[in-house]
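Left out: one protein chain. Kept in place: all the others.
Labels for the chains are A and B, by order of writing; each one numbers its residues from 1.
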Amino acid sequence: MTVSYRLSEIAAQLGGRVLGHAEACISQVATLETAQSAQISFLANSKYRAQLASTRAGAVILGEADADATALPRIVSDNPYAYFAKVSALLNPLPEAKPGIHPSAVIGAGAKIDASASIAALAVIGAGATIGASSVIGEGCYIGENVIIGSHARLYPRVVIYHDCVLGNNLIAHSGAVIGADGFGIAMDEGHWVKIPQIGCVVIGNDVEIGANTTIDRGALDDTVIEDGVKLDNQIQIAHNVRIGAHTAIAGCVGIAGSTTIGRYCLIGGSAGILGHLEIADHVEIAAFTLIGKSIRKAGSYAAIFPFSKSEEWRKNTVHLRHLDELVQRIKKLEQELELLKRTAPGNR
Amino acid sequence: MTVSYRLSEIAAQLGGRVLGHAEACISQVATLETAQSAQISFLANSKYRAQLASTRAGAVILGEADADATALPRIVSDNPYAYFAKVSALLNPLPEAKPGIHPSAVIGAGAKIDASASIAALAVIGAGATIGASSVIGEGCYIGENVIIGSHARLYPRVVIYHDCVLGNNLIAHSGAVIGADGFGIAMDEGHWVKIPQIGCVVIGNDVEIGANTTIDRGALDDTVIEDGVKLDNQIQIAHNVRIGAHTAIAGCVGIAGSTTIGRYCLIGGSAGILGHLEIADHVEIAAFTLIGKSIRKAGSYAAIFPFSKSEEWRKNTVHLRHLDELVQRIKKLEQELELLKRTAPGNR
Partner (left out) sequence: MTVSYRLSEIAAQLGGRVLGHAEACISQVATLETAQSAQISFLANSKYRAQLASTRAGAVILGEADADATALPRIVSDNPYAYFAKVSALLNPLPEAKPGIHPSAVIGAGAKIDASASIAALAVIGAGATIGASSVIGEGCYIGENVIIGSHARLYPRVVIYHDCVLGNNLIAHSGAVIGADGFGIAMDEGHWVKIPQIGCVVIGNDVEIGANTTIDRGALDDTVIEDGVKLDNQIQIAHNVRIGAHTAIAGCVGIAGSTTIGRYCLIGGSAGILGHLEIADHVEIAAFTLIGKSIRKAGSYAAIFPFSKSEEWRKNTVHLRHLDELVQRIKKLEQELELLKRTAPGNR
């Protein structure tokens, strides 16, 4: 299937100002380097203007500042990157899923599946679960008992949702994601760990995306909560009773320990970690590979990356880290002795 | 289903001393903040006594030191947190799985499935596998050929156990866990990697819990061994030929490299790592985000966390790490020169 649009049609749908040949016909998006004549590209940053000069794209999306930097058919937008995303969605609609339940799916008693929903081959829908309008449950997904999934959700193959979790509209969940497994709650009792039943759920708002093999544990007593518009990359681990504020985006391999609350519009870099029982304010940015060990009360950017170097230099420098306190004491002593010397120096007498 | 117990009944089953109204009827557990009148909460740490004063809980579990800190119906225990866990288990029994094999499950030749075991929809049980009494194999699990699973195991949907692994009683394995995949064994041979067949297995003791999407690789030659009572959180990676001692608990996202032996009763924080071929003693605690690069022969607490700060401070400070050795040389030189100066200072002549 190929979809194609004229620039004028795109602007009619998505806004923006068309300059140049408005009837140019576009059927796909591409980068400035690789785009061909039926493709549209974008320039989100003026520093790539050189690529604009040499592109073979049929059209381009750019900001007001670059509006005259090319003669190509173009759409001027306040936010070329987001505009590009919307054009791409227009040109690459998701394949329509056929409503209905594949005969190999296993449907529990009392499950309420909207007639417009699609349940793919070998999916299991637990007893009492609810699947909203136009939602797609992929091949081999497992939806536990009494789970509620909103409308227009798309679960890719082999997503697992444990019993009683509640998921909003427009959810995207990628393969291997596990939502609602038991939190890691154990108590030591005379040399043995006793399991603490995890009786909370996971509650997920609208417009959330969850990456492949990401895990979100159910709450121990209260619920784990993912607010509207949160975007989670792959292989993230979110422990029990965490709350993630709306529109926060988290990159791959991040781990968030139990009962931590993260604000709205935070950005968390890959493989970062946040210890348990902390509070992170709104609009906090955390660098990749950074462990946050205390609450952050103030918006801003935080980091804790150990800088890499050639292994031999790393070895030479790093050996001193184990003696840093001693080093500081040596500096203190130097300062004191120097002070003493200065006082007794000839010029001071 | 709601279960409810009088305090006196709970104490009859679990021990502890009841104070106050022993016939108070309890049907659920909750935190001190959220508990209602039919719920029991706990105070494990005297510093939360203020919450005790304001709780609406119908009863509370607390330690001897706090026995008189409330007039609420209460159970006094040496270990309120573990006691609470047991009460919660009493009030929240796992849903009973119906014995029998779902018609959509695929059962290999010669599989020995106890009559009391439950094999859920779309599970695959390999040829010659053994499933013990009262064990539950969840939807879409794959149990490889000749695997042995003990009694009272509970495998949540989509757990994979490769062939020939041996798992003990009371195992809990969460969705997406993969037990017994090949270890990462390769040998370089004239510009190409040659795969080293992984002919060991994974052997797991009794009372082990394995988190969602955790992976435990089979041994290269000998077995990978997880001893009794080990508790593993989500997304942990355990490489081939690792041995984890009994009752060790490991938080999410930890990676343990090949052939490392970890002692008993260790506690390993989230996203920590342990290199291969090391030995970690019993009762070692490893902080989150800490890489252990040498064997640890002595019980105790170990850490290697780079402290986070605002990004601009981090940048300013961190730039010096690449010159730490030079810095130490400068300090040495200062010390030597100062020593020289002191010797030649007026007071010394």
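Everything that follows uses one rule, which is that a residue touches a chain if its C-beta (ideal position, glycine included) is under 8 Å from a C-beta of that chain, and two chains touch if they have at least 3 such contacts.
Being a predicted model, the structure only gives us computed values, none of them experimental.
For the options A:25, A:67, A:188 or A:288, the residue in contact with the chain missing from this view is A:288.
When you scan A:116, A:151 or A:234 for touch with the missing chain, the hit is A:234.
Of the candidate positions B:267, B:281 or B:334, contact with the unshown chain belongs to B:334.
Even with one chain removed from view, subunit B keeps its contact list with that chain: residues 104, 106, 122, 124, 140, 142, 145, 158, 160, 162, 176, 178, 181-182, 184-189, 191-197, 199, 213, 215, 217, 221-222, 235, 237, 239, 253, 255, 257, 271, 273, 275, 285-287, 290-293, 300-307, 309, 313, 316-321, 327, 330-331, 334, 337-338, 341, 344-346, 349. Touch with the hidden chain on the side of subunit A covers residues 28-31, 34, 79, 81-82, 84-86, 88-89, 92, 102, 104, 120-122, 138-140, 156-158, 172, 174-176, 207, 209, 211-213, 229, 231, 233-235, 247, 249, 251-253, 270-271, 288-289, 305-312, 314-315, 318-319, 321-325, 327-328, 331, 334-335, 338, 341-342, 345-347.
As a working rule, only the chains that are shown with their structure count from here on.
Centre-to-centre separation between subunit A and subunit B, using Cα means, comes to 25 Å.
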